[in-house]
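A single protein chain has been omitted; all remaining protein chains appear in their positions.
For reference, chains read A, B, C and D in written order, and residue numbers begin at 1 within each chain.
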Amino acid sequence: MNEILGHFNYGIVILLMMMGLYIVIASSNLIKKLIGISVFQVSVFILYITFGKITGGNPPIIVDNVDVYSNPLPHVLILTAIVVGVATTSVGLALIVRIREAYGSTDEDDINDIDKNDNFYLKNRSTT
Amino acid sequence: MIANLELVIDICLLAFLIMIVFASIKITDLFAVTMLFGIFSFVSALLFLDLDAVDVAFTEAAVGAGFTTVLMLSALRLTTRFENVKHRHSLLGLPIVILTGAALLYGVADFPNMGDANAPIHHHLAPDFIRLTQQKIDIPNIVTAVLASFRGYDTFGETVVIFSAGAAVLMLLGMGHVERKQEPEKNLILWVVVKPMIALILIFGLYVQFHGDFGAGGGFQAGVIFASGFILYSLVFGETYARKVIPATILPRLSALGVLIYGVTGLMSLISNKPFLDYNALSSNPVGGQHLGILLVEAGVGLAVFSTILLIYYSFSGREVIHYE
Amino acid sequence: MNLMTHLPVLIVVVPLLSAALCVLFNNRKSAWLITLLASFFCFYASINLIQIVQEVDVIIYSVGGWEAPLGIELRIDALNALMLLVLSGSAVLVSIYALKSVEKEIPVQNQVLFYTALLLVKAGLIGICVTGDAFNIFVFLEISSISTYALISLGHDRRALHASYQYLIMGTIGATFILIGIGFMYVMTGTLNIQDLSQRLPVVADTSAIRAAFAFLTIGVGIKAAMLPLHQWLPNAYAYSPSVVSTFLAATATKVAIYVLIRFQLSLFGIEFSLLQMPFNKILMILGTIGILGGSVSAIYQSNVKRMLAYSSVAQIGYILLAIGLASEPGFTAALLHIFNHALMKGTLFMALGLIAFRFASTELSVMSGIGKTMPLTMAAFLIGGLSLIGVPGTAGFISKWYLVTALLDASLWPLALVILIASVLTLIYIGRVIEVAYFQPAPEGITQQKVPKSMLVALWIFALSNIYFGLYSDISLGISSLAVNQLMGVTP
Amino acid sequence: MIAAAIVALLITLALTLIRAFMGPSIYDRILAVNSFGTKTVLFIVVGGHALGWFSYVDIALMYALVNFIGTLAVMRFFEQYSPHGERS
Partner (left out) sequence: MIIIGWLSDVCLLLGGFLVLTGAVGLLRLPDFFTRLHAASVTETLGAVLLIIGIMLDTGLMLDTAKLILLICVMFIANPTITHGLCRAAAHGGIKPAMETKSPMQNSTPSDSKNIYENQIQTETGVSGKAPK
């Protein structure tokens, strides 16, 4: 029983990761894909933090008469990873705004169709 | 009583997360999905708090729920609102997702149980960090000590990441210009309430910046809180006034300045032939040097994050909406 | 404060801070000057580092004054030195080349930020090649990726935006897979330092967590290195980006990802675990051969020469993966040699295309008819690059193909050697298509001798001549590669 | 008694979440999200006191501010999509 309870958190976090990945692959809307990627990243952060936890341990802030601290290293890594995630999301959203203005739509399949007849048009354009 | 209470909270929060993500798959109105993502960040920040990660909860709430939601909304303003459902290709997605899920579960099977004290990660580096922070750096918050001093090079890389994101968004969208006719119409109650709130937010930002060594806080969180103070000002009083308070032209220079502050603090230790980012060289007694170094570095990070986030917000909200009728 | 001891960190910090300086001064000319000075400094630093490495085998520099497993250490051995030489060399030539090409292709208000992003990509890639800490690789990978997304999206064609978005989605998923892999390794061993990990991994090697970590790391790095099934982002990203960006990316970006693959396979997991126990050498060989044939065949059917070269890059990466898959000493030497030579080849070809784009604002094959006469110097350099790609004796391409074929024959895999020859013929076909259009078709009348900016021609010809130089005297490239392989195979530097 | 308050808050969070999913119009969703945010702040205060989380008051204060800004942003950006709001 203790084995299953110990791994319960990991199971749920993996389920979250897979839902995030599913959103990225299944949705054809560009913004929905970005939200899927953010969900995927946040669930990886939760996985990292569940490593660092000690049951009965205190947050890694030194207080007298306490000696069991949970591990500070995953927290440092995740602070870096959160900022990386926000940076990627903001660049992605800027790209989507530009794509919307250039193509007129934020749907992956519409954009692929417009690309296809762009290529066709460019290929047999007579040279100047 | 405490143990099973934590277990109940843990299970409920995880259940909330699953429900939120499941709902955001189903809903096609992107406004609602963005708001659900806001709650998703809030609940995951709660979970971090429950798992003793105080700093991470602070950052996730400030950056995830605060800034990302506002950013996605300003992006939605410029693009369409509804998702085109008939283009769903779930048959392609399912096999890949199931395969990765199986690989993850296979990998997780050998992990030590969650929270048991004799897992390998608690015996190799963590005790040294805790011991050395007390002896050499002597500040209560070990996470800030590890972030700024032990792995200061990582945080330098991270400040450059936020700086490069600012440069990238500036390249894509430009600084934006505001002479839109439609400013937010005058809402007296909001105006009266928001004025003291902004003062409170800015003071709270300063408190978080310098409280980083003792409790939850630090450069990133303070930068984001400062920026959301100005974002609130521009939301309520309109973009033209906000750009009068802080013009968009100086923001890229400020974020470059933040990165330079961080870099120069590191280079100063090179003068006395110590390695890069070694704060012991900054002043006579090493512990004082560490404190000074961490203070300077956090100030650099705070400045870089504040100016970049405000810059990104200005680029998005200063852009014209193009109609495709 | 003597400079020599601090070179490993300065080679990363100088480009980063000069990128910040570019934004601070916010003036186009000074931005280009800062980029040039930073590139020259990095080139000078990498040459010194190579000399130091040849004497002292490994340079260890612990940042922040904290010892290895606690703090982050920069570890430079022969493999890093080779990568640094490739990176800073092509960076110098690209920054010389960039002045005129940027003025023509990039809108005025974005030029300062273009140089900033270019410096950030260079610093990110150098940062990856220098650091000895697994998580630090992830951070610097993100620095270079975010700036690469911005740079690719600056292409004049709207498809550049879509290509950059697809690269962003694939790249972020790849980076998150790398994060998962590092997390799994951290849970089982408790450390992030590559050297420390390589000592602690054998104890836990047969657990499922480490195998999953190996799989996730390989897939994550595979996406960045455009390994075969994960390469869809590369053709569009290289074809539609501005010419300066595609030149620099083609010469360096995927090579750095392959360096990370080698670093993880050999020094982190050790040869017997990564290549033999997990049947990865067979997978690499299969992926390599499919990449070679698939890339070359699809390159033939491209009408846009840049896309053609992008597909040929996928094929060349197939060569490198095949060489790694051999898991033998000559195999790794051939792989490192090809990383070095491929940077030279692709640099020449993409720079020549950049000149054509400078003149005709498009790299479609139909535009290039009769260019042999109107732009003789450019096409001559293109010809040298093409011959080197095919592997004609006397060029750098021949050296790496020769060592690859001998390595294959040592491992008595003569059918694969046959594949290499077939691929060379395929390369001859698609390079021949361009040469035939350029030299044997009449130039449309009214197009006279074209004056092309001197700085771009100088950079192009330095690349072309270095192709030939390293074809004839391969002592530098061969020397460093074999030193690197001895260190890697010795595995305990 | 604090455990009872925590359980009550958890149930409230769940109910608010259901309203956020079901909400027919967008305004119901904005309302549900805002009240979810305020309930989270309360949950932190009560949970922090009961389970001894460290510096829970700072985090609660920060949550309240971020939730205020987020909801204001949603209303501000949604103005243009409502039928009467003229497109900016």
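We adopt the following convention: a contact is a pair of C-beta atoms (placed from the backbone, for glycine too) under 8 Å apart; a residue touches a chain by one contact, two chains touch by 3 or more.
All values reported here derive from a predicted model rather than from experimental measurement.
**Q** Residue-wise, where is subunit D in contact with the chain that is not depicted?
**A** Contact residues on subunit D toward the absent chain are 1-2, 4-5, 8-9, 11-12, 15-16, 18-19, 24-25, 27-28, 30-32, 34-35, 38-39, 41-42, 45-46, 49, 57-58, 60-61, 64-65, 67-68, 71-72, 75, 78-79, 81-85.
**Q** In the full complex, which residues of subunit B touch the absent chain?
**A** These residues touch the chain not displayed: 29, 80-82, 84, 187, 189-190, 193-194, 196-197, 200, 323-325.
To be clear about the criterion, only the chains that are shown with their structure count from here on.
**Q** Give the chain pair, either A-C or B-C, that is connected by more C-beta contacts.
**A** Answer to which pair has more contacts is B-C.
**Q** Averaging each chain's C-alpha atoms to get its centre, pick out the one most distant from subunit D.
**A** Here the answer is chain C, farthest from subunit D.
**Q** From the C-alpha centre of subunit A to that of subunit C, how far is it in Å?
**A** Their C-alpha centroids are separated by 26 Å.
**Q** So how far apart, in whole Å, are subunit A and subunit B when each is placed at the average of its C-alpha atoms?
**A** 14
**Q** Two or more other chains touching the same residue: where does that happen in subunit B?
**A** 52, 54, 76, 104, 108-109, 111-112, 119, 121-122, 125-126, 129, 151, 154, 157-158, 161, 164-165, 168, 172, 215
**Q** Of all residues in subunit C, which are in touch with two or more distinct other chains?
**A** 135, 139, 142, 146, 149-150, 153, 180, 186-187
**Q** Mind listing the subunit A positions that touch subunit D in their complex?
**A** Checking each residue of subunit A against subunit D gives 58-59, 61, 63.
**Q** Give every residue of subunit A touching subunit C within the complex, in rising order.
**A** So the residues of subunit A touching subunit C come out as 21, 24, 30, 33, 37, 40-41, 44, 47-48, 51, 73-74, 77, 80-81, 84, 87-88, 91-92, 95-96, 98-99, 102-103, 111, 115, 118, 122-123, 125, 127.
**Q** In the complex of these two chains, what residues of subunit D are touching subunit A?
**A** Within the complex, subunit D touches subunit A at residues 53-55.
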